[in-house]
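Data first, discussion second: the structure below is written as structure tokens.
All protein chains of the complex are present and in place, except for one that has been dropped.
Then we have chain A:
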Amino acid sequence: MSGGGDKEGIKSARAANSDCSLILESLIVGKSTEADSMVEWSDAERSAIAAVWGKLNLDEVGPQALGRVLIVYPWTQRYFGTFGDLSNAAAILGNPKVANHGKVVLGALDKAVKNLDNIKGTYANLSQLHCEKLNVDPDNFRLLADCLTIVIATKFGAAFPPQVQATWQKLMAVVVAALTSRYF
């Protein structure tokens, strides 16, 4: 199936409006470097994402999200053998390499937020890097996305209502799919 594809067929398939169908569509389209025309963002969604992103201190949230991943899902530590002491929660939360890498990850997410209409293209190289060089199991992307969502919830409280969480989850699903796109 080419990138230009069967637009009508895909539009009706999308009527279900679920994260799952979005992920499948972006995977099915294939390794295209053209603009990601499959994911559509409404004005309300764009505003919601900008509002959340604008309020986040990336240098704080990145380290906290990555720290939680390493603590809550300790098998993920396998990818950070050179980071030094990860032996307990306190060590992880105080580890400067973890903190620095958390900032790197959120810096990359910033690129997605600023390129909502072509996340897949934006992440093509990152996806290849994670697959071929870093050999990261893509399930880890979902774990990090979930921990980031949880950290945002702890920061925002009631300012993270269900509809905003839904939009945020859509962004996380698109980012995870884009990072996984070069794995096949």
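Going forward, contacts are C-beta pairs under 8 Å (C-beta built on N, C-alpha and C of every residue); 3 or more make two chains touch, one makes a residue touch a chain; residues count from 1.
Note that in this section contacts and distances are computed from a predicted model.
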The complex's invisible chain, by UniProt name, from "Phospholipid-transporting ATPase", "Hemoglobin subunit alpha", "Exportin-2" or "Large ribosomal subunit protein mL62": "Hemoglobin subunit alpha"
Residue in contact with the excluded chain [from A:100, A:118 or A:149]: A:149
Which residue of A:100, A:118 or A:165 touches the chain not shown here: A:165
Touching residues (missing chain, whole complex) on chain A: 17-20, 67-68, 71-72, 89, 92-93, 146, 149-151, 153-158, 160-163, 165-166, 169
